[in-house]
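All protein chains but one are shown at their positions in the complex.
Right after this comes chain A.
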Amino acid sequence: MPAGRRHQVGVGDLAVPGDRGHVAVDHRAERATLFRGQLPSGPGLTWAVVLVLALDTATPTLVAGLARWSPDGAAEVLADRATPSGNRHAELLTVAVTEVLRDAGLALGDVEAVVTGLGPGPFTGLRVGVVTAAAIGDARGLPVVGVCSLDAVGSGARTVVTDARRKEVYWAAYAADGSRTGGPGVARPEELAVAGPVVGDARFAERLGVEVAPAEVTTAGLVRAAAPQLADPSSAGPLVPLYLRRPDAVPPTSFKPVTTA
């Protein structure tokens, strides 16, 4: 039995409207091939269970975790680490991956799929997680699934806010069944019309004018958000970060003379 923190994500948490969580039976063989998953020993169960490495660097808290995910909707977190690494994601992410593998008593060779948050988040840190997931997936021949990082914060009906810097927040809104109904977007808190409970970065409570229950990206949330794509890896999109802002660069309109005429 692997060591480390464990908790369960219920079946209901994994159901995302419109997803392909309950995939037709004839896809099973294909999935088993794609994930090279082991079949659980329980009687009557024929789903492949997938060992997932989940990463996120969209916020100042670096997240790395391992979970067993099965297409019947259950996900068991075997180990996870939330490291307040600020702007040191590039230094600490592979260290955290090594640590969660050790916590779970597993090797990277046991991992069968990689899930990564695609943001939105501060660009420099965000790219660290995305490129790390892409490189690990490439080096080991594993499928890599990208998800909106805000989907992995809190659960149920909620509005999620995280720090977008420049006095703005990244936000997304969710219905009771967990489906995203608005966003992801970037906005000034004062101009964001929030409905229902707000979770995420509590420092924005005053400017939003509502309470914000502190919540962060979690391994369970990442795996839950990735469920549709894990069930059908052919549906996984390209690993493109959710930048939501253009690069700050303005082409010079004319060359500024060095001499003042």
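The criterion applied here is as follows: contacts are C-beta pairs under 8 Å (C-beta built on N, C-alpha and C of every residue); 3 or more make two chains touch, one makes a residue touch a chain; residues count from 1.
FYI, contacts and distances are computed from a predicted model.
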### Query
What is the missing chain called in its UniProt entry, if the choices are "Imidazole glycerol phosphate synthase subunit HisF", "NADH-quinone oxidoreductase subunit A", "tRNA N6-adenosine threonylcarbamoyltransferase" or "Assimilatory nitrite reductase (NAD(P)H) large subunit"?
"tRNA N6-adenosine threonylcarbamoyltransferase"
### Query
Which one touches the absent chain: A:Asp138, A:Asp177 or A:Glu211?
A:Asp138
### Query
In terms of residues, what is the contact footprint of the unshown chain on chain A?
88-95, 97-98, 108, 123-124, 127-128, 130-136, 138-140, 240-241, 243, 247-252, 255, 257-259, 261
